[in-house]
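Apart from one protein chain that is not included, each protein chain of the complex appears where it belongs.
What follows is subunit A.
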Amino acid sequence: MTDVLAITDHRRGDLRDVSYEIVTAGRQLADETGGDLHLAVISGTVDDFAEKVNREGVDAIHTVDYGEEFNHDVYTQAITQLYDDLAPQYVLAPNSVNGLDYAPAVANQLDLPIVTDTIDLETDGETLIATREMYGGKVETTNELEGPAVATIRSTEWPKAEGTGDASIEAFDADIDEGAIGSTVNGFEEVAGGDVDISEADVLVSVGRGIEEEDNLPIIEELADALDATVSSSRPIVDNGWLPKNRQVGQSGKVVTPDVYIAIGISGAVQHVAGMKGSDTIVAINTDPNAPIMDIADFAIVDDLFDVVPALTEEFQ
């Protein structure tokens, strides 16, 4: 029997969606060999969080009431102690920015192998088969790990667990060594405010690194003008300072759900897709027929954007 310990994610008083997804992933893995699914709820309003994630399939919830917000040292200490106590076969963590801030440390401390950003997990009790992507999503791979392991799961790959569970909820008395806490979180700041709210737009003309230079941006703006649409972008455009942060679509930018999303010279990296896959209709303009964006696009033009975009603008002028 392979027991699974899955870690929930929260920020500023709210559980993040991946906390419910990890219940599904953990349950699936535990089910394959009839093991138990343990959840850890660390820091914040743990009792309230525990009630919320007590969904179908959870066997036990362990709360660690220490501090308000995420601190990786607290997480690392609490999880390694829970591991020693429960001896699960697998530790699952979200592949969130915070998950990536503690899961590798937990693996290293416990001397376990780690596999990150998994999109599927399977086990026969001994071997973990993890599916993940490489090369920016161009290929998928399967990877085998023997014995106990740490895995992080990509968000939105597993459905959120539903139903009310009857897990035991117990406070775990973690022995947190304050002397070993070497970082202090002083607060949060929202960035990306400003004049335009791309999440309100019905049509987004979204530009990526395929545009090559800032000087080429006007062809995108002209198209947006002709369509009465809003310009958004992938991250490199914002990193380069060509557009302000409030135009960035994606995991670290904004989530958008327009009627039509036109992805121009955007490869469709997972962190970008996280922000736009809820769009009603997705159109990709890309020279690469194998770009990951093609996997979620409804319509595609496999061609040079410098030819297609001006032709399209002309249609509407």
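Convention: a contact is a pair of C-beta atoms (placed from the backbone, for glycine too) under 8 Å apart; a residue touches a chain by one contact, two chains touch by 3 or more; residues count from 1.
As a convention for this text, contacts and distances are computed from a predicted model.
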| item | value |
| --- | --- |
| Name of the absent chain as recorded in UniProt (options "Electron transfer flavoprotein subunit beta/FixA family protein", "3-isopropylmalate dehydratase large subunit", "Type I-E CRISPR-associated protein Cse1/CasA" or "Cobalamin synthesis protein P47K") | "Electron transfer flavoprotein subunit beta/FixA family protein" |
| Touch with the omitted chain, as defined above, among A:A60, A:L100 or A:I176 | A:L100 |
| Touching residue (missing chain; options A:A60, A:L86, A:I176 or A:V203) | A:V203 |
| Interface with the undisplayed chain - residues on subunit A | 11, 16, 72, 76, 95-98, 100-105, 107-109, 113-117, 129-130, 132-146, 182-192, 202-203, 227-229, 235-236, 238-241, 245, 251-255, 259-260, 262, 281-284, 287-292, 294-304, 307-308, 311-312, 314-316 |
